[in-house]
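My questions will all concern the structure given below.
Shown here: the complex without one of its protein chains, the others still in place.
Labels A and B are assigned to the chains in the order they are written; within every chain, residues are numbered from 1.
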Amino acid sequence: MSETLLDIRGLKTHFHTFGGLVKAVDGVSFQVDKGEVVGLVGESGGGKSVIGFSILRLIDPPGRIEAGEIIFDGEDLTKKSEEELRTVRGGEIAMVFQDPMTSLNPVYTIGRQMDEMLQLHTDLDASARRKRCIRMLEDVGISEAESRLDAYPHQFSGGMRQRVVIAIALLAGSRLIIADEPTTALDVTVQSQILKLMRRQIAERGAAMILVTHDLAIVSEMADRVVVLYCGKVVERGRTEDVISHPAHPYTRGLLDSIPRIADRQRRLQQIPGMVPDIRKLGEGCSFRDRCSRAQPLCAEKTPELLPVRHSLDAACHYPLNEAEA
Amino acid sequence: MTTPVLEVRNLVKTFHVGGGLFERLRFEKGRFSAPQKILRAVNGVSLSIAPGEVMALVGESGCGKSTVAKTIARIYEPTSGEIRIDGEDVSHLASRQMRPVRRKLQMIFQDPYASLDPRQRVKDIVIEPRRAQAGRAMSRKSLEDEAVALLARVGLNAEQANRYPHQFSGGQRQRIGIARALSVRPKLIIADEPVSALDVSIQAQILNLMMDLRDEFGLSYLFVSHDLSVVHHIADRIGVMYLGFMVETASRDQLFSRPKHPYTKALLSAAPTIDKALRKPEIEIAGEVPSALRLPQGCCFRTRCPFAFDRCAVERPALRQQPDGSSVACHLSESTA
Partner (left out) sequence: MTRLLSSEFFYNYRRNLPAMLGSMLLLFFALMALLGPSIVAQNPYDVSKLELMDSFKPPIWLEGGDSRYLLGTDGQGRDVLASIVYGARISAFIGLTAMAFSCLIGTTLGLLSGYYGGTVDNVIMRVADIQLSFPSMLIALFLMSAFGTGIVMVLIALTAVGWVVYARTVRGSTLSEIQKEYIQAARVAGLGNLQIIVRHVLPNVLTPLIVVSTIQVGTFILIEASLSFLGVGVPITEPSLGLLVKEGFDVLFSGIWWTSAFPGLFIMFLVFGINLFGDFLRDELNPRLR
């Protein structure tokens, strides 16, 4: 039985904006086990990035975590002081962003930034730290690591920078890496290198990862389990194979059908009609109902709860697809 | 044989980078100099598109695919080479002489936010190319009617015509961009990454719309994209670009079932997919794309190619036609052909 590393229960992160209350994350629950990759997928406005920031309590006003527990290794992060959180951020839990430039400081060399991380989280001496940095750069596939330590971030290409960010996360011995669209800014050939690298390093170190992405294809190749988000709520979650091959929620089905398939070319793509509703104006009922072909009167009256459907799948739908339909 | 809507021969586009004279000015060894840095974005690309055909250009960032598109649309001036629209060479036309050509050639842009003027009403945006053609010959009323009709065709209603772009979602904005391109009933639409900024479910809507419009108006598309599954869905023929060179052109089925250039193979195997059956043993290519400021000698791909041999460093392979109708620029394909 695998151990739970992170357990998020009923997380609500709301933004009090001029235009109204934005319930960006509205009652999200999921778990991450040790050594596991969990994919958070959904379209823009789904709330997937906000979850990542909420875990580290990096939500600035007008946003606020309104409710919920974020239990990391037995301790509730929502109850920790700002002081205690600082050792968690970048240490126990690291973040990798879409744009690596935002996490690297342009005025310091790569070596100095890596060294800083080791100073903070280990008590090695300077030469041991340097050795460790060099080995780590080699581990993430950067050649001539020794000379690269003295280079500045702008001297690196996008893919190389992302490797450095990952190296820093791994150096700190993070047990959970939150990767927010880590390869969206990269080219496919580089993307596949980085994804493979992340997979391998995580497996080797027994760390866990939350992979936030809009790309179902990446999730299907990388993640052990998938959490599908729509309008701030979990609409479906389960093991990757089950979600990808026989999803229970019509939204997941729609997302999968929207992707052009090379194996099975259709003249027209299946499309989800309409667009994501204004998240400030959601009332009672299923937020997907206006775009859903299976919607019934009940869908407008009652918000569906996330319930087990079959196998590993939980879905928030009054009329989930059965295995044959999916 | 019918005249191709678009025929491009040996298109070359270079950019001078490094700023103006003052920024480049150096004082070395007792004399002044102002060295030019030249970015070779497109290095002799040829292609042709038949009426009603969809040709796609794929490749990674910096491969020059967007530059090809924008040079054909004459947003950039071609450095050399020939661009024929409907048989007429337009590569040397001044911008005033280009105006009649723009009736045949329109463009859809990548960024649905930046490609619409935030200060204009949607009805004025969609009718702009039409108005530029008609001059004062069309009344305000008839222009407005046409704008509403165009918006209706792409799925937006008349009351939305008076709104400003920021009141629309990304997908709707892209529809507005499509309506604008459609306003002069062009023969060819150049689409530069038209769906890459959109969510998947919206992407499918836009791709379907583009396919419907092609059937309805007999359009040809030059479709630029980095996404192979999108390209597979929409294109009849595909050109693969790398570092400003065309490395392979083939029909869709040929390219996806029998890719010939090592780069094409790598690209195909690197793309993530949800179809397990399609996951192939990957062709590892190491490293990243070299800088277009310093092109490698010989074959552009040899620095990353797992099959590179001596000849690749010396001689640049030409794009040669293969027996099955596709074209490849690789020394390996020459020996087998």
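The rule is short, and it goes like this: a residue touches a chain if its C-beta (ideal position, glycine included) is under 8 Å from a C-beta of that chain, and two chains touch if they have at least 3 such contacts.
What you see is a predicted model; the values in this text were computed from it and never measured.
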| item | value |
| --- | --- |
| Contacting the left-out chain in the complete assembly, out of B:14, B:115 or B:172 | B:115 |
| Identified contact with the non-displayed chain, of B:34, B:75, B:149 or B:313 | B:75 |
| Of B:13, B:40, B:65 or B:180, the residue in touch with the unshown chain | B:180 |
| Residue numbers in chain B that touch the chain omitted from display | 20, 70, 73-75, 95-96, 98-99, 102, 105-107, 109-111, 114-120, 128-129, 132-133, 177, 180 |
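Convention: only the chains that are shown with their structure count from here on.
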| item | value |
| --- | --- |
| Chain A contact footprint on chain B (complex, rising order) | 60-61, 169-172, 199-205, 207-208, 211, 226, 228-230, 232-234, 256, 266-267, 269-275, 277-279, 282, 285-286, 288-289 |
| Residues on chain A engaged by chain B in the complex (per definition of touch) | 43-44, 157, 159-160, 187-193, 195, 214-218, 220-221, 244, 254-265, 267-273, 275-276 |
